[in-house]
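Only one protein chain is missing; all other protein chains are in place.
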Amino acid sequence: MKEIKLFLGPQHPGMHGNASVHMYVEGDIIKRSYLLPGMLHRGFEKSMERRTWMNNIALIPRICVPEPDTNEMVYAMNIEALAKIKVPERAHWIRMIILELARLSAHLMAFGGIGGPTGLYTAMYWAQADRDRILTIFEEITGHRVYHMYIVAGGVRKDLPKGIENKILDFLNDLESRLPEYEDLVLNNPTVRARTVDNILLPAEVVWELGVTGIGMRSATGQEYDIRKVAPYARYEKVDFKVPTATYSDAQTRMTLKYQEMYQSINIIKQAIDMMPGGKVRAKVADGSALRWRVPAGQVYSAVEASRGEYGYYTVSDGNTMPYRVAVRGASFPQGLLGVEKYMPGHRIDDAPLWFDTMGICSPEIDR
Amino acid sequence: MDKKSILAPFKGWKYLFKKPVTVAMDDIFKNPRESQDNYRGFHINDWAKCIGCGTCSEVCPTNAITMVERSDVADEEGSKPERPVIDYGRCCFCALCVDICTSGSLSLTKEYLLNSSDPEDFYYMPTEKGITGKPIKLGYVKDETSDLLDLERKHMEHVGEDERKGSFIEIVRGFSKEQAIAEASRCVACEICTKTCPAHMNIPEYIRSVWNDNLSEGVDYLYKTNPLPSVCGRICTHKCEGACAISQRGDAVAIRWLKRYIVDNVPDDEYEKVVLSQVSKKGDGKVAIVGSGSAGLSAAYYLSTLGYEVDVYERKAQAGGPMRYGAPKYRLPDDITNRDISFIEKLGVKIHTNTDVGKDITMDKLKSTHDAVFIATGYPDTRPLNIPGVDNKDVIMAMPFLADSADFERGSAKMPEIKEKVVVIGSGNVAFDVARTLVRLQNMKYGKSDVMMAALENRQQIPADIEEIEEGTEEGIKFNLACGPQKIVVDEKTGNVKGVEVCECTQLFDENHRFNPQFDFDARQVLEADQVYLAIGQMPDFTYIPDEVQSQMQIERGKIKTNKNGQVAGVPWLFAGGDIIKGMDIINGVANGHDAAIGIDEYLRKNKKKS
Amino acid sequence: MNKDIKNLVADIKSRFELVGEDYPKDDQAALDFNSRDIHSVLAYVKSQGFRQLSILSCVDWIKDNQFQLVYIVFNWETGIRLQVRTRIDRSNPKFTTVTSIYPGAKYYERDVHEFFGVEFEGNPDSYKQLFLENWDDMPPLRKDFDSKAYSDRKYPVREYAADFSKAGDKK
Partner (left out) sequence: MDNTVEKQENIRKGWDGISRFFRANSIWMLMYCTGCCAIELPQAMTSRYDMERLGMGPMATPRQADVLLITGYLSLKTLRRIIYAYEQMSTPKYLVAFGPCTLNGGIYYDSHAVINRLDQYLPIDVYIAGCMPKPEAVMNGFNDLIGMIKRKEANGWKKYEQNKDWYRKNQIQALGELRIKDEFHE
């Protein structure tokens, strides 16, 4: 049969985000495929070298659109490690609430997003409506729905507004009661199951070969490979939560894990609200006005567990007011580039968007 | 397939009976929903508060804010007539501008609606009204946590009052390197201080030099406009700090101490290299300068960097004027003054001490041997007080006393005659100098002090610096404020002073803010004292100027009228500067000296061309 | 410092020549090696449980005329992270690929090649453009590349007509 070249994206309803896959197909089967990234390349790593340590807070959330807070967190962690800042206790807990809310919002978006390639638009409608409530909570805490610029080096920018705890709890209880319906709607849906069960496999060897992290890794290896457990940050070591794992990774497993993680996030936030102490929320980064903050020289890497896996920044300071170099490890870089090249071939064309969705790929963080 | 999954789709029907999640059309279009309390929407700027410092523009990560000069905003002390303009084609709504705003004038509103097909609509100068013109609800405002300025001044070490009140040891210890860099990093480089400083010193630049730990560059900046940085680093009246943008909400940057830090920490040889490198050598001529205070020395320095031959005439034994004979040594040690003057002398300036113009050498002589004359003779005399009994020998004038005391402090004279219980009349900086010097002398002589200050002003009106009041109080000075001296009480038998009779001063300024003291003559009391010191102000002495020259000059209330470069109106070869044209202030003198040097240079070059 | 890291570094020291070391965090060590040792070091640490290459990055030390390659590896069992670093000449930046040890490095090497111009011998695709298209200047993350100047040269900026210098003009 003749090999035909197909483009999936950048403008394609099945493509979430601005990226393109070049597929060479024979009949329905993908023979070779490559990702064409860079549509969202903005040169962040360069722009950050041109802005002061504080100013970069405006830039970094924009690297990953669905889950910007992880960027803020790793950036802050790096500065704190370099400048040896002791973050106030309360700030740790607030950060954890923010990060988990962000994880919920990203998971909801991805979970609903599965409705696109499977034709189950109800899932998307529900998930977006629930996600909107998280965004409203974010707006109240941080001042904006999507780009929060809230977690800053030394703590958080402002204390939580009064009474927000109850709003969060209300929402969490509501969501918790609705999650079983999502299970019925998506996970137990025969149409979806027909597409996802035993499809798009991710064996453990592949995980190690590519360097896939996050749900992909945990669904294949059966181990609690979660940075929140392995190398805890914020105050994750003090809350009690489980990391869902599995040993057989198909699209259905990965969705199920995502679904189970939402429960864990709800659980963590509830504990955090309960255990959060009072006190200050921000420590000083350096002397003087923000225009003149200097961070001591050094090179450090920090990573957090984003909804898609290990999200890290490598920060180099030469002791000046601006970073000397920041390198971003997007969580989906390995599976997005090498994974598409090596492991998308063999699947059917119509599974390509599904492949993308369940592998957890976010193009802005690949392109940076 | 089980039964559950068949029925599953119908479960969704229960939402028919629940409150819809959809936002109503009216809530989107007619009355758009209000944002949450913290929302970062469009800007508003309270013009009454805004000082145009431009820090918002400096911090903006998107370069969205430009400062535009407004013709309808007054150019006042402590502010710039500029206001921010925001380009919503850049702004990313991060609110860093709000967090760093020095005056707290900038805030964000809850507004979020702005659509247009005209890009010009997105370029906007925020006012109190907001971009849409609708009633405004504040969104994001800064709080203590989000503030990006450092409002607290770094602690400066002082000598404790017990140690200092018995000696003339310098009180302020000076910044360490860490402290200086930390203090320098508080500056936002708005340049409002530069505008306010009479000498227009490059303050943000030399603070940046401190911050970058490049002190010889700092010295270079200092000498561009001030050849007496060591002295000014200690006793300048620091108007700059009053104008500092940080002082809008916090402590001003310690500009004076940072200047002092630079000069104290640059080694002499490096210092000399910088100072001498400023010489440009092109002028040709000879200039006489009368008086070696700040104005005279400043003019001398800049004239000699321009290549002129300069003679400075000083009637006292040492050059420096009030730096030498006014400022007490606990504020300005002698070697500091020596240091500044020695660099000026290294440029070739000749200082003739013990030469009283008018007596030892006449003005006419000076005029004939020099191409121009610069007079900066200051306010050497104390203003007299016309009340009964002031001619007593125990009523002592401030300026001669300070000069005598200065000579004593440097070991070239005996201690002035002081008694155990004294009253100082006046509350300016000079009065405090007198009082605090007296505290020290009394402690040295009697082991205790009893100094009372009496002044017309009440505590809020005291013109002296706040540190003087605080430190003076710490040293044990007592105050009797808001009182007007009526007479000196003298013991008729011995002729000794017994005290000062004062009555209450009920009002100092009238409704028009003019000086117009009112007294309650019934509320009288006598402040007991063995000696009374008068420090109610100074005045000039123009007797050395020949009458025919004086008749061509215009002198009003002790000030000579000049053009902006110090050229005396009516007498083109004569230039004046310092206290006698501007009023008492060391930094005014420095500025006048610099201006006069420029004026004299212009005048001489014009003359050269003619001849 | 973490005890595991101490043992690990001692172990590495006994096997390879360590040029420098730094401990930016409790569970992180930054180790500098000669560039000839990098492959054996990476192969060794991979056998010691550092199964994941988190990122391969590059730092342009323009004053020293050197590029620094940084391999960040992670041990999921112990939570220890290593920065394996080496410096190479900046004027002719070449290195050998590590894809045989960490296959995931393939695209990171392309990334570093694209943004710094470091060539990786043995990585067949590393010379191809990945994120940029029709790029016409030096690799953009080099320190001597001025992105603002490039942007100004290539993409016009809007000049607004509104004049706010006096009262009454617009709004």
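Chains here go by letter, A, B and C, matching the order in which they are written, and residues are numbered from 1 within each.
The criterion applied here is as follows: a contact is a pair of C-beta atoms (placed from the backbone, for glycine too) under 8 Å apart; a residue touches a chain by one contact, two chains touch by 3 or more.
If you're wondering where the values come from, they're calculated on a predicted model, not measured in any experiment.
In the full complex, the chain left out of view touches A, B, C. Listed residues A:Arg145, A:Arg292 or A:His347: the one in touch with the omitted chain is A:Arg145. Screening A:Leu8, A:Val25 or A:Ala58 against the full complex identifies A:Ala58 as the residue touching the chain left out.
Touch with the hidden chain on the side of chain C covers residues 125, 128-134, 136-137, 140, 145, 147-148, 150-151, 154-158.
Considering the complete assembly, chain B touches the hidden chain via residues 21-23, 25, 28-29, 32-33, 35, 42, 61-64, 87-93, 112-117, 119, 122. Mapped onto chain A, contacts with the missing chain fall at residues 7, 10-13, 16-18, 22, 34, 36, 38-43, 46-47, 50, 58-59, 62, 65-66, 109, 124-126, 128-129, 131-132, 135, 145-147, 364, 367.
The criterion applied here is as follows: only the chains that are shown with their structure count from here on.
Annotation: 22 Å between the Cα-based centres of chain A and chain C. Measuring from the averaged C-alpha position of chain A to that of chain B gives a distance of 54 Å.
Taken residue by residue, chain B touches two or more other chains at no position, since every residue touches fewer. Touching chain C in their complex are the following residues of chain A: 37-38, 41, 43, 45-47, 50, 81-82, 208-211, 213, 223, 225, 230-231, 298-303, 310, 312, 314, 316, 324-325, 327, 329, 333-334, 337-338, 367-368.
Of all residues in chain B, only 68-72, 83, 85, 87, 89, 119-120, 123-125, 127, 129, 131, 133 touch chain C in the complex they form. Listed in rising order, the residues of chain A touching chain B in the complex are 51, 54-59, 122, 129, 132, 136, 139-144, 147, 149, 155, 157-159, 161, 181, 184-185, 188-190, 280-282, 284, 286-294.
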